[in-house]
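Here the complex is missing a single protein chain, while all its other protein chains stay put.
Letters A and B mark the chains as written, and numbering starts fresh at 1 in each.
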Amino acid sequence: MTKEISLEHVWVEFGEFTAVHKANLNIAGGEFFSFLGPSGCGKTTLLRCISGFQEPTRGKVKIGGEDMRGVGPNKRPTALIFQNLALFPLRSIADNIAFPLEVRGVSKKNRRKRADELLELIALPGQGDKKVSELSGGQKQRVAIARALAVEPDILLLDEPLSALDLKLRQHMRTELRAIQKQVGLTFIYITHDQGEALTMSDRIAVMNKGKIEQIGDGKAIYDHPTTSFVASFVGENNVLDGTVLSNDGKVMQIDAGLGTPFAVENHPAGGPALAPGDACHLFVRPEALRLSKDESAINQFSTNFVTEEFEGNMRHIVMNASGKDLKLSLINDGTNAIEANAPVKLDFAPGMGIALKPGELASA
Amino acid sequence: MRDLFYDLVRRNGMAVSIYLMLAVSLWVFILIILPQLTMLDYSFRFNLPPAKIGGPEDVYTLEQYRYFFQGSGASDGLNTLDIGILFKTLLAAVFVTIFDLIICYPVAFVLAKSSTGAKARLLVLALIVPYWINEILRAFAFRILFGATGVINETGMGLGLWDTPIDFIRQDVALYAGLAYAYILLMIFPLYNAIESLDRNQIEAARDMGANWWQVHAKVVIPYAKPGIASGMTMVFMLTSGALAAPQILGGPSNLWFTQLVYQWFNSGGNWPRGSAYAMVLLIVCIALVLLVMRLFKVSIGEIKQ
Partner (left out) sequence: MKMKSPTALIPGLYLTLFFAYLFGPLIIMVITAFNSSTFPRVSPWECFTTDWFGKLAADDKLLAGLGNSLLIGVGVVCVAIPIGLAAAITLSQVGPKLRAALYTIFIAPILVPGVVIGLSTLIFWDRIGTLFNAPYESFFYDGTFLTIFGQVTFIAAYSMLVFLSRIQRFDTTLTEAALDMGATPTQAFVKVLLPFMAPAIGSATVLAFLASLENYNTTVFTIVSSSTFTTVLSSKVRYGLDPSISAVAVIIIAITLIGAIIYECRNRYNTKSWALVVAERPALKVATHPGTVAVILGVLALAAVMFIQNHDSNACTAQILEDKRALQQKLMEQQSLNTPQQNVPAPTMPNLGPVGGNEGGASAPSPFGNNIFSPENLGTNTPNDQ
């Protein structure tokens, strides 16, 4: 069984410091939901509110429609996988997995049986008598999941569980986590600062900054149509230009970004708040949206000079300078995109690929 | 207090929290604070027979402290005997502390920085083993060693260094050697802990930049180990000045340690209030001295560890 979770106007304050600023959201049962944000953005505090280690200063946490205020972590239908996994080093693998059953007074025989079933599920059959220290990083990870599942929770909370693993294993575990979630059908709430993890695994993502939820949406919406400057600059690479809105006919805006001719940028229904003529704005253009102009009459065209190039094999990451402003440009290495170092190069982008937002805080690189 | 208790309950549950609060408050109040306060109270009273305690004569007085400063004689004379013993005790304790620091520092350094694995563990065990042996027996060993027919006198005379047995007991040599011996461990371990956590690279960097061996110690190791040095010295000083067994066994006949005065007032003198007053004097003077030195060397009491 899975339960939905709703946060209603949740505030968490530690003295003067506001860790969570009026969080409002609903997570449906069976959803894989991620909180994405830089460290210190309040995502772990929010997770601790859901698991019960932290009471909100104001607002409600509801699980399955029930207000959780005053309900301790041991009484909530949630299971948390800790960043360091928190496996008990003095207990065997099986005793670790059976711990939730042990504290509920399940008999030793049944405990062992259930632990063996779960070991089967995580593909570690017959390893129950090993010590925690004898397992590899990925195996520990799976044991931690099995232990959390032994609780038979409605909601599994994961606090950056992959951060201690090396890159290869991390990518493998993403697929595996998603597969386990599909298999058991529980609500997963996943905390991460790694956008790759959030984008690949989640049904929906909430991007957080400084205690505030900036945007909630699926991976595509977050990446393609960020609604705040922070999200636009935090998720994925982005070029940002300061500009002024010259006109807005509801469909297309004309924006002066100081690079010669004004740029045409489309409004999008899922985008940020509408801008009016005269407004200052941030104009975002992703490196992969910029292209070398093949055509002298292309729209949104401007002149640049080559600065430097980072070669990555399949992609070429090039830095170009336009009127004193460095812009990143990503090109596929298909042999068609030759750039001469000493001659001016014309770039352009499609009006649908530019994003104009109200100026706001940018994520630090 | 209430918030504290709620916090404990939230973390540990009711049963465990009650145990924690109960155990800690029993210890702090019944075993530490109240006995000290009672002794302080006692030191301001007259020495009365049990029947008169609580009666009209049972009033507060400075008599016991006055006695320490002025003795039983005329009101203007100083109690030079007892004050002298206090000074001698403190001076000797300082001497023993410094002696211990000097002999222990190299050992702690070698142990912490030049030994590894099994060898270091064996050395540490060799340090601890003598301290599993009763302190009375340790003092007794020094008594045998320094006696008129002890090994030292026999060797010295055998080698022709001196003709008649030297009275090491009366000279207090045996006492100082025995006291220094008694608290070596309490000096070595804080030093060892402090030096051990020092990154070996710092020493090597200092050597690399041209410091000679004593500059390495004076400018790198000792400043770093200061908290360890402070706690070792504090422990040795407090325990030496509060020692009773070693002075009783190794002290010369005319040389009293201040704790022996306290013991005397208590046991043979049967004067508990005066014994309490003397104990308070010892306690306060020692603490004041330690705090003064700590302030001079800018170390805080929180850094004292074993």
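Rule of thumb we're sticking to: a contact is a pair of C-beta atoms (placed from the backbone, for glycine too) under 8 Å apart; a residue touches a chain by one contact, two chains touch by 3 or more.
Note that the coordinates shown come from a computational prediction; the quantities given were computed from them, not determined experimentally.
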item: Options A:Gly29, A:Gly59, A:Pro73 or A:Gly360, residue touching the unrepresented chain; value: A:Pro73
item: Touching residue (missing chain; options B:Gly84, B:Pro106, B:Pro223 or B:Gly270); value: B:Pro106
item: Interface with the undisplayed chain - residues on chain B; value: 4, 7-16, 19-20, 22-24, 26-28, 31-36, 38-39, 42, 50, 53, 103, 106-107, 110, 114, 118, 121-123, 125-130, 132-145, 147-151, 154, 167, 169-170, 181, 184, 234-235, 238-239, 241-245, 247-249, 251-256, 259-260, 262-264, 266, 268, 272, 275-276, 279, 282-283, 286-287, 290, 301-302, 304-306
item: Interface with the unshown chain - residue positions in chain A; value: 51-53, 72-75, 78-80, 82-84, 86, 88, 90, 99-100, 102-104, 147-148, 150-151
